[in-house]
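A protein chain is absent from this complex, but the other protein chains hold their places.
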Amino acid sequence: MEKVEAILYGSRWKGFLGFIALICLLPFFISSQYIFTLFILIGIYCIVTIGLSLLIGYAGQISIGHAAFFGIGAYVSGVLTAKHDMSPWLAMGIGMIATFLIAYMIGMQVLKLKGHILALATIAINIIVYILLVGLSDITGGASGLIGIPNLSLFGLELGNQLHYYFLVWAFVFLVILFSTNIIRSNVGRVLRSIHDSEIGTETLGVNVTKYKIAIFALSAMYASLAGSLYAHYINFIAPPTFNVSFSILLLVMVMVGGVHSIWGAMIGTAAIMFLNEVIRFVGHTVFNISGEVEIVVYGLIIVVVMIFMPKGLIGVLDIRGKFAIKSAAKKNVASEKGV
Amino acid sequence: MDLFLQYLITGLTVGSIYALLAVGFVTIYNVTGVLNLAQGEFAMIGALSCVTLVNLGIPILGAIPLAILITAIIGFGVERLAIYPARNATPIILVVITLGVSIFLKGMGLIIWGSSPKSLPPIVESRSIQFFGAVINSQSIWIFILLFVLLILLYWFFDKTFIGSALRASEKNPHAASLMGINTSTMSTIAFTIAAALGAIAGVMIAPLTDATYEMGFFIGIKGFVAMIFGGMHSVPGAVAGGLLLGVIEAFSGGYISTYYTDALAFGFLLLVLFFRPQGLFMRATGERV
């Protein structure tokens, strides 16, 4: 009976070892600082998108507002360390707990809403948080941003170095993956997936569905807060525009394009969109000499095409054996005899 | 008192534009079940293509219908190319598709019109009219008249024409409508085309008030969505009332509280409505779906 998890879900350590090997080997092949930066940012964003995958793919609740939680984390870290000289690690923890509580309270109200209206409510929250970040300039530094956020240090070693920060960020990503797969491979994970299939069916089994939705919403917000703190200590400077709705949309797109039903899909989507972004920007600016955010044309197009032709995302295409993503059952035409 | 009236009129003017967008939202949402987050981009395209047409030397009264026509054709294309192929997808996927369309159209706007703001000359020569101590821009009056005429036209269209009845039927009961021989997929296309045209009209109307840029779409679209929620999602009169209310809330909070926090207050109010009256503010008054 020890191996219930193995019976249900098989082993996850092969995937983990592959992941760790990839992360350790990558630095040997990266020659430019620019690509390093990109990988560090991908890691930071992955922490958010893994949470979104739990929220959207597992619990079935949409959010176009997670940039707000990312921003709250970044600003709690930034303000406490740059202005009050607090230890970055303590500030990070405070940010996570505060974001969890804020999101929990927001979630209690917001998650009564469904589908499109939930999407709008999360947009509204994002807009309000953004306006507050600019408006409360005494605390946040306002539109001109917050400078002087220190680097993180670990065991007396300051992690200003790209390579060190790369490993730190990806270690956090690994912890987040571990925590999230622990959840997925437990009764909580089954409850989340069952909500997706039949909310009524789940409630009938005595599960308070709303409580689970709120918990996952708050957890995903907490991940976003962690990512925001890591971002603030990496860039050392934060300003409100980073945390606007357009970033929430970008995060949503990453998750959807990668494959929302799997945290690996979310990560693939994050990396794919980040690389795509750079490639389009490069081609657009150097080859066609266009300025501004023209890459969004290709973006938009890719989102539409991916959503129409592979609604399960990139991982749905890569995943021929159905190992990562949850297979969506080919809906059989169940001819139920209609009674009363 | 003068200020109060001034804010009220400003609010109603902007609110009329939100109302038009909200009517577009309601039309698409009720016929297709799709929440079209690209609705605001139609306003952007309408406004900017009108500017281009005017710059080409076409008189404004000719440019406006042309701009509306162009936007309507784009709305038609969006439905055929992006929405129709995914008509059976889940709501989340459809929302993301309309987000993709919105981003794409915004990018096209940037490529075609560049990033600098463009302005449209007012439809009539801008004059200020004194009204009980408040100053009314003549453009505002035009906007009111236009909104009024459009609403009558829409009412006539939905109530008296065959296509209008068919649209209403497919919004109330798509299955029954398709049994009655109404092609619901055609209805979806028509809904998108109409919504695009309404969006374009809103854009053309707003452009003389504030400059038009390729970025204007998303936010103005969200405002239309908010207006639709105030009105309870299903009703055209509700959407109009919601739009006017949103405009007035913004004008008053901007006037009396803080211009900076206008949007925060408007969206805060939205959240309160969602939490406490998710069925909309006016359901009792305008309970019937239009």
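The first chain written gets the first letter, and so on, giving A and B; residue counts start at 1 in each chain.
As a working rule, contacts are C-beta pairs under 8 Å (C-beta built on N, C-alpha and C of every residue); 3 or more make two chains touch, one makes a residue touch a chain.
Simple rule for what comes next: contacts and distances are computed from a predicted model.
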| item | value |
| --- | --- |
| Choices "Putative NADPH-quinone reductase (Modulator of drug activity B)", "ABC transporter ATP-binding protein", "ATP synthase epsilon chain" or "phosphoenolpyruvate--glycerone phosphotransferase" - which one is the UniProt name of the chain not shown | "ABC transporter ATP-binding protein" |
| Contact set of the excluded chain (shown chains only) | A |
| Selected residue (touches chain absent from view) among A:67, A:219 or A:232 | A:219 |
| Touch criterion as defined above, residue of A:109, A:153 or A:186 at the omitted chain | A:186 |
| Chain not shown: contacting residue from A:77, A:194 or A:270 | A:194 |
| Sole residue of A:41, A:207, A:235 or A:283 that reaches the chain not shown, by the stated touch rule | A:207 |
| Residue numbers in subunit A that touch the chain omitted from display | 1-2, 4-5, 7-8, 179-180, 182-183, 186-191, 193-194, 196-198, 200-209, 212, 215-216, 219, 326-332, 334-337, 339-340 |
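Methods note: only the chains that are shown with their structure count from here on.
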| item | value |
| --- | --- |
| Separation of subunit A from subunit B, taking each centre as the mean of its C-alpha atoms, in whole Å | 32 |
| For the subunit A and subunit B complex, residues of the former touching the latter | 56, 60, 62, 109-110, 112-113, 115-117, 119-121, 123-125, 127-128, 131-132, 135, 245-246, 249, 252-253, 256, 260, 290-304, 307-308, 311 |
| Contacting residues of subunit B [partner subunit A, same complex] | 29, 35, 82, 85-86, 89-93, 95-97, 99-108, 110-111, 114-115, 218, 222, 225-226, 229, 233, 260-261, 263-264, 267-268, 270-271, 274-275, 278 |
